[in-house]
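Of the protein chains in this complex, one is absent; all others appear in place.
First chain written, first letter: the chains are A, B, C and D, and each begins at residue 1.
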Amino acid sequence: GDDEATDDGLPTVKMQGFPADPVGLPALVMHELGIDVAHGFIAEYLPVDPDAATNTFLIGESDIAMEQDGVNMTIVQAEGHRAVLFAPGANMMTGIVVPADSSYQDPTDLIGQKVGHFGVDSGTTSTIALMLKEIYGLDVFTEYDLREVGPEALPELLKSGEVEAIFDFEPLALRAVLETPGRYLFEPAKAWAEFSGGWSPWLTNLAAREDWLAENEELAFGIRDAWMEAIDVLQGGDFALLREEPYKSFLELKSDEELEAFIQYCIDLPCFGTSWTQADIAALNDYLALFAENGILIDAVSPTPVAVILEDYFG
Amino acid sequence: MTRSPETTQNLGARLRASWLDLALGALGAGLPVFLWWIGSHTTTFVPPIGEVIRAIPDFVTGEDIWPDVLVTIERVAGSLAIALILGFAAAYVMHRGGLWGRVVDRYVGLMLGVPSTIAALLALYVFKRSEVGVYFVVSIITFPFVALTLLQGLRSADRRLDEMGDVYRLSTPQRLRHVAVPHLVPYTFAAVRNEYAHAWKVVVLAELFAVNSGMGARFARAFDRFRIVDAMLWLIIFMIILLGTEYLLLLPSERRVLRWRGSGMEGNR
Amino acid sequence: MTTEQVVSLRQITGGRLQRFQAFTVASLLALAVWQLATLISDGWVPSLWRIMEALGEDASTASIYTDMWITLRRIFVTFAAATSIGIGLGVAMGLNRRVMAFFRPIVVMGLAVPDVVYIIVAILVLGTEESSGLIAMVLALIPFVVNIVVGGVGARDPGLDEMSAVYRLRRLRYLVDVVGWQVSPSLIVATRTCFAFAWKLIVLVEALSQPRGIGAQIYYSFRLLRPDHMIARALLFIVVLRLVEAIIFAPVEKRFLGWMR
Amino acid sequence: MTHSGEYIRVRDLDVSYDGITPAVSALSMDVAEGEFAAVLGPSGCGKSTLLHAISGVVQPQSGTIEIAGLPVGAGRGDDSVPIGYVFQEHRLLPWRTVAQNIAIVLRAAGVADDDVDPRIDHYLEMLHISKFRNTWPLRLSGGQRQRVSIARALAIQPAVVLMDEPFSTLDEVTARVMRQQLADLWQRSNQTIVFVTHSIREALFLAGRIFILTQGPARLFDTIEVSVPRPRRYEDPRLTELEAQIVEHVMDEWGYGANSGEEPRE
Partner (left out) sequence: MTHSGEYIRVRDLDVSYDGITPAVSALSMDVAEGEFAAVLGPSGCGKSTLLHAISGVVQPQSGTIEIAGLPVGAGRGDDSVPIGYVFQEHRLLPWRTVAQNIAIVLRAAGVADDDVDPRIDHYLEMLHISKFRNTWPLRLSGGQRQRVSIARALAIQPAVVLMDEPFSTLDEVTARVMRQQLADLWQRSNQTIVFVTHSIREALFLAGRIFILTQGPARLFDTIEVSVPRPRRYEDPRLTELEAQIVEHVMDEWGYGANSGEEPRE
């Protein structure tokens, strides 16, 4: 990237995300295309470790977090920290993958089978668990023979036949599809949209601390607008941008084949959400209520809003 | 002294011995490579040796790896130095006993059990994302092990030499320099060997939490994406650094400092 | 004799008093440093008060004891395997330069491999059973033990080796009575080191691959942003470990090193 | 040489190990300034323990020891009398060469840097071990090590020299040369020497007075003044005669009376 972003006097906004995580792509795009400057700031991508991410964000080492989600924000608030989600982010880019030639047609077929995942407290596993519970009445924690490894090793585990299915996020799930070869047995975004009548949960959202918001009201709007604009650029161009640098190397994919598959996947899903209305937020809250109801990760929904529309928030 | 025939004979024997050592060492180093070879044939995730070797030239000539390598070496070496000093001080106080000895003993016992994740998290809280945090995590995690090893060394010291020091009224610095430290040399080497390696393992985590730079972080990133060839390349760099330190630095200096020890019969056995 | 007993009695009570003093001083000092850290970090480092509360909560949860037991069992299994293999290999390396020449590079390379790699590779190769993680741990632990033991064996008195050769001590005798005792200080360090490492590694293994165990608990509180619980759980288990050490290692140590004084 | 004065003053000395094994018991003795005193006693009676106590490395159970009016012990300050001690086992630092071993104590004794090397050379030469100047102790023969230990003790030119069987591992010929040199050195200096030996002849040749100890725990059995004038000859028949007398005298006390196979008395 060209860091010689000229215009002096513009505030730098540190936007944290995981290294190589497609979720952070819009931040790159806005920086590369100068959308950030047009909205009065300079976006800086701050790579953080998944384990350290929330803490890094909360202690103020970054301004905006791109990898937060509703459940996480509920936990954050429950622990007494003040932060909110204020913009849409990536759609639910996760899935259950099984070998292409296997006989499994539906998640209930996996009952009693070995299934790989990377942690019962992970967003991926807990989301899938909740959805399967709601849609199929299936309790994966007791009915599947769950095997835990790091997310990176799951495709290998599937390929070697050590497990019958895996829960993983993108582009790792996709890698499993390509290499095993495999197919998606369950795609949460699509399945939930079908189940709930249109709305599907986000994988991530933009988050900011409330003290930061209070001091940077104008900036917050700018960031949100730049973010939406960048998503539009990406999706409007059918993600063709991803074939170019620096995006291509940012994604650290194994091969061009994987890249093409990922682009196709993004067009199909699509990868980013663009709608952020009162109704969306209500749906999110309902969805979180289900988590609390099932006691997955959280016991109760947050009494304060986890997601806000900036106009209402400041208005 | 003139060189007698047996001198050359002996030299020959020694040379032969060191060649044999070298050959055995190479064989030993070959074992992991052999395992790798088997792995690449029996599993799908271990890349063929050839593929990784072919990737080496590009990897090492691309200049973007060297800053990361150097900065991490600096962090490891620096933290280890701090850990050695802290560890020695702790061992010394523990050995002297008394109230402070016990107090320090408590702390060392506690610190031995601190999981690296907790140390890294606390460092993040206190030092935020900064270089200091990395040093803090690595040295705080490794120093209790140094202390433990050196303490045992101090305990096994020869009391009779201490008495000699009393009689001849050696000053404290003289005692440290001539009695305590030389005695601790073998223990220090064991501690350095282990904690140097330990530091390399901890630095990965510390870099991830605190700075997201350095070869630890880069290795972890490659491994997280399961880009195995890259991960392998970093691993090879790790190993070369550790092997280099062992064979070029630790082993020769250990031999040198412990020259007094041998019975003088090594060449004859 | 009676005066002797009085003296030793006084020593004992003196020892107890001092132990209490040490405990107090250590605690107060820790308190001060910790509070300072809390202050510097703007309260991000949880205050001791919060940790105590968390400790109280955790200690009164029954399931934590099951988790502790699971972890303790795993630690013991790996510890026993790693120390016995490590000591055996270390002694062999220390006694025979050929063995040393062969294994030294392997040990160094073994040390270079990050723990995660051991764990993941073990799972991929051996499967997702619990034993894979434990085997990975043993592999990761052995080099540490070896290094310490090799140092100890190298420092032995060659005079006693010669004595053993002249009197033709049997191999086992020689290993136990001559080498073993000389190496015993190193063995104590090696076992204590190994024990501590085993605990650190199990935290990682459990966080990475096992839903149960105290390591998983620590990781879980970490994910839920509860540093106070995280620290409390670690503390709780460290106390258990210290107890185990005091019960098992300390007496052994005393017994082995009696001749020195 | 007069033996009045109490330069080294030992009173009612009780030393015991572990608080239960008495090694020295109710021992009192005085050594005058500049005196050459020898200590004789059966093996294991407590001779080394006595020297340990005088040097301050073991604490007596009771009793007092003073050197030049100052009590010895843990807190031996810089103002106290410097002591050279030839331990029964050499106690050299194995990781330092012969010269370094001596240099270290010279520096501790405050010898000026310029003097260190000449001093080392001088004493190594005196003990016939110059060629081992840069050798590590573990590479020396038993007798060579002991001579290094002697060189170290003498090199600091201390007011008091304690020697624990210093010539025991030397061959007769070397030992004779060394004894003669020690006698000469002592006569030229004003050093006070306490010399533990198991050779009665050696004691007679060197010492002005001989303290004979009992079987352990050591008490004072007898004190013998050696009035043979100096310089003495090792083969002097007067010494031979005295030696026979002493052997006769102690034979019983040291527990090898009639039956040589008998246990030493407790």
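One rule holds for everything that comes next: a contact is a pair of C-beta atoms (placed from the backbone, for glycine too) under 8 Å apart; a residue touches a chain by one contact, two chains touch by 3 or more.
All of these numbers come straight from a predicted model, not from anything done at the bench.
Annotation: of D:L140, D:A159, D:A207 or D:L242, D:L140 touches the absent chain (contact as defined above). Considering the whole complex, the residue from C:L160, C:L175 or C:V239 that touches the absent chain is C:L160.
In the full complex, chain C touches the omitted chain through residues 159-160, 162-163, 165-170, 173, 177-178, 181, 184, 259-260. Touching the omitted chain from chain D are residues 17, 21, 40-44, 46-48, 88-89, 125-126, 128, 130-131, 139-144, 147, 165, 168-177, 180-181, 198-200, 235, 244, 247, 250-251, 254, 256, 260-261, 263-264, 266.
Just so it is clear, only the chains that are shown with their structure count from here on.
Across B-C and A-B, the chain pair carrying more C-beta contacts is B-C. In whole angstrom, the spacing between the mean C-alpha positions of chain A and chain D is 85. Centres computed as Cα averages put chain A at a distance of 40 Å from chain B. Centre-to-centre, using mean CA coordinates, chain C is 49 Å away from chain D.
Across the assembly, chain B contributes residues 43, 45, 117, 121, 125, 220, 223, 261-263 that each touch 2 or more other chains. Shared interface positions of chain D, i.e. residues touching 2 or more other chains, are not present.
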